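I'd like to ask some things about the structure below.
Note that this complex is displayed minus one protein chain, with the remaining chains in position.
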Amino acid sequence: MEQNPYLPITMKLIKNLCETEDKLINTFTLEFLSKEDEENFKYMPGQFAELSAYGAGEAPFGIATSPTEPGIIKFSVAKVGCVSNALHLMEEGTMVGVRGPMGNYYPMEEFKGKNLVIIGGGFAFTTLRSMAVYMLDEKHRADYGDITVIYGARNPGLLLYKEELAEWETNPNINLVTTIDRPAEGWTKRVGFIPTITEEVAPSSVNTYAVVCGPPAMIKYTLPVLEKLGFPPERIYTSLEMRMKCGLGICGRCNIGPKYVCKDGPVFSMAQLKELPSEY
Amino acid sequence: MVYLKYKTGGEQMSSIVDDIRATARQLLTDGKVDVVIGYEKGSLPLKATPCFVRSPQDIDKLIWDETCENNLAAFSTLTEGKKAIIAKGCDSRALVVLLQENQLVRDDLYIIGVSCQGVINKKKIEAETGEILEASIADGKVTVKGMVCDKEYTFTEVKDASCQTCRYPNPVLEDIHIGGSIDVPQQAAVFADVAEMENKTAGERQAYFQEQMSKCIRCYACRNACPLCYCKECFVDCNSPKWLTGGVDQAENLFFQAGRVLHLAGRCVECGACSRACPQDVDIRALNRKMSKDVFTMYKHESGISMDSNPALNEYSADDPEAFLVKE
Amino acid sequence: MKITKEKFGQSFDALAADYQIIAPVSDAGGVNYKAVKSFSEVKQDYLNSKLPPKSFLFPQHEKLLSYKKEGKDVTIKNELKVGKSILFGVRPCDAKAMLLLDKVFKNDEYTDPYYYERRDNSVIIGLACNKISPTCFCSSMSISPASSEGSDIFLIDLGDSYQVEVITEKGKALMAGLEELVELSAEEQALVDTIKSAQTASKVDVSTITAKLDKMFDSPFWDTLHEKCLSCNACSFACPTCHCFDISEEVHKNEGSRVRTWDACMAPLFTLHGSGHNPRDKKKARWRQRMMHKFNYFVHNNGDIACVGCGRCIKSCPVNLDIRQVIDGVNNVELVVD
Partner (left out) sequence: MIMGECQVTTETKTFEPKIAAFLCNWCSYAGADLAGVGRFQYPATIRTIRVPCSGRINPLYILKAMANGADGVLISGCHPGDCHYMSGNYVARRKFALIDSLLKYVGLEEGRVSFSWVSAAEGVRFAEVVKGVTERVTALGPNNGVFKVQDGGGTNE
């Protein structure tokens, strides 16, 4: 019989790191317990997994690591409900459950030979980080053109992966633009909302794909900007969030029209979304 | 029946329907309300269905008879805008409680009061006749053609249990009254039904409620049909703390029903909507009636009968009974 | 071919030794499917069960796994345990519904083992409807009161005997022990023919509904349809094809289990995000989802309408929101051509 998709594998929480100043977002680093588990967990940027905090329950989170980072996977999770609270409180060394990888992923094949502009807001940066790290990997970097990352948060304290961002600042292989909503002490980089900054710094839409993730309001105002810059809907991708339970396209709650975000998504192009009802 | 001033299904009934329609028309054309919530003929025999009239051309859908069983007050908190609601005695009591609990704005509400001689309980009939194919109501008689047999009932025989014990057939709060009023029946013993249950042994009662709870499928039709169950998040849906699982264990079902009934203690208006809504025919009303009786005997309070009386559990008195205390 | 009920009952009782037999019985809650040990417990004359037999393949409350925490460690146990069972007396609508559920619990990527273990280990003995309820409309859903689709063995009640049709290999294997089949009399054959040609009196037209709904997501039709709905789960729980579920955890000290329980798209919390956002926060959206899922999305994904016309939702709805009228309503909508 094939594998029971409801049974999680057990992974060890080796690091529980608070990412943001408001202490609401932690990054969990999980370690595979066996080579076999890792072999079976082949994933691509954009996929998610159901993370179990035994005693609290299970919830879906985007995988923040890239498949090019072996041995571990990471999730950056905001403290909002039962499961995320339990995870935040969890001691390092605790065993957690992971089901996945689930869903589709960013079309890394299709992106080959193209320039990429990655636009992220707030903590929706997780799978975008996965994608950026994937492309920056020496095995893959040559496959892609220019990579521009536009990443914004309300204030500097809310930006995720600060060390990595610092490293990207000086990395010639990636063009990073960080921005915050309002001026803050000690912040010398850009200030302004993502749509505005995008308009200022986005590269030419020629031969370029855009991937946008963030709060609904950010997406709503960024899309017209991208359109204005000449990105056709087929070349704008996003990743959606929905309440999910099974992650297998069965339990019936994450659908948009006939598509299940957990199985047919979470990654959709704007062209695909235009075909679906606006119920998300 | 002595106390019936008008006969069921008779001429008065049709004049009530005319008056309801005229009132609704007036309200809508004057722009006094956005919607009139009433009843229309349902798709099944002996079943009316709630009807939301927004334009005068739909007014003739409105009906009034013994099949108008839903408590429309349940829709008062769900429907936006200014609304007129056709209210029976129990419905009006529910509206009073909702107003007392600040769930409704009085100015947005127009109560079309209609005295009610009780509604038909279809399940009672179908238990004998099988599924009802056709039925008619005339002159206090309900004639039923069923899949198993045909039968004629007097209206009293098939009246819903909650209507058998009704003490407020006339609306207690209304902006207009339609039709005659009904003399409140003298009941030999108020809460006789509860007393009967109380007289059983604890074991018998336990067995009874366990059987009832074993039928419950936790569809929450009872809760949702209840005009006073308006919590944005019901305790059964709360996941932090998680009071209940989604299981259908009879102990958990009793937890749900008891929790709900306790939340309705001193508020329940005994409309019986919960029991009638139950697709599994669980005797939910038995629990609510017990609470009503206790509130009535211990605190001399009946919920929703007047805007001026405070809900029983919002009040206290220094000499409230405390027979429940341990003896030590 | 037929078998007397007496003979059938003997085989039934014998099978009860090896199989869990689920059959309609009459109890406090009306006629429902329950585990029985003997044919004598089986309710003979019934229209259909109050609740559909889907709960035997997809229980309302089911343990998926259990776990035990010790310090930081955890051990997990798969709770999938299934024995052989026979579902007896399944009506054609419910048998068809199981074929639809089969499509739900297996998609291009995943197979639900909890459902399929039960499904693969159960034999469906269908039973034709001799009497048809006024709320039945299966004839409109390409089923009939005597269609054998979905059954492994199909029976037609002839009074003191059953006409027997063996439909599948599974059914054949089960029937192997039954040798005492005899020919029908001419009279019985006539009765079988009458039952087979029967149609439900109530009908709806679903011939164009899927295509119509393709264009109706933004129709004003949904604006008022939902108004009397109380958002309870009665229709979904009574539906033989509704299959939405919730997964939650039940914890006792350091032990617990992960369970799945029936859920329904009519509940406002069904789609509530952790952030507080809810894509289907309005009743309007939820009713649209119910209709769309059954008559449009399901057809696009699985090639069939997810309604079998059993009429249970009509009987269980506390406010008489009749799905037949909703179907009619959809048919009567005039699409605005732009």
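In order of appearance the chains are A, B and C, and numbering begins at 1 in each one.
We adopt the following convention: a contact is a pair of C-beta atoms (placed from the backbone, for glycine too) under 8 Å apart; a residue touches a chain by one contact, two chains touch by 3 or more.
Remember, predicted model here, so these are calculated numbers, not experimental data.
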{"item": "Touch criterion as defined above, residue of C:E250, C:D263 or C:D322 at the omitted chain", "value": "C:E250"}
{"item": "Which of B:V158, B:L287 or B:I305 contacts the chain that the document leaves out", "value": "B:L287"}
{"item": "Residues from chain B at the interface with the omitted partner, ascending", "value": "197-198, 202-210, 235, 240-245, 247, 249, 251-252, 254-255, 258-259, 261-263, 265-266, 287, 290-291, 294-295, 298-299, 312-318, 320-328"}
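Simple rule for what comes next: only the chains that are shown with their structure count from here on.
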{"item": "Graph class of chain-chain contacts, one of line, ring, star, complete, other", "value": "complete"}
{"item": "Chain occupying the middle, per Cα centroid", "value": "C"}
{"item": "Interchain centroid distance [CA atoms averaged], chain B/chain C, Å", "value": "32"}
{"item": "Whole-Å separation of chain centres (CA-atom averages), chain A against chain B", "value": "51"}
{"item": "Chain centre separation (chain A, chain C; CA means) in Å", "value": "39"}
{"item": "Chain B: positions in contact with at least two other chains", "value": "239"}
{"item": "Chain A, residues touching no fewer than two other chains", "value": "81"}
{"item": "Partner chain C, residues of chain A touching it in the complex", "value": "1-2, 4-8, 10, 52, 54-59, 78, 80-81, 84, 91, 93-97, 216, 241-243, 245-246, 248-258, 263, 277, 279-280"}
{"item": "List of chain C residues in touch with chain B within their complex", "value": "28-30, 47, 50-51, 60-61, 131, 133-135, 224, 227-228, 230-234, 236-238, 246, 248, 250, 259, 261-263, 267, 269, 283, 314-316, 318-322, 324-325"}
{"item": "Complex interface listing, chain C residues touching chain A", "value": "64-65, 67, 69, 72-74, 76, 78, 80, 104-105, 107, 109-114, 217-218, 243-249, 251, 256, 258, 260, 263, 265, 270-275, 277, 279-280, 285, 289, 292-293, 296-297, 300-301"}
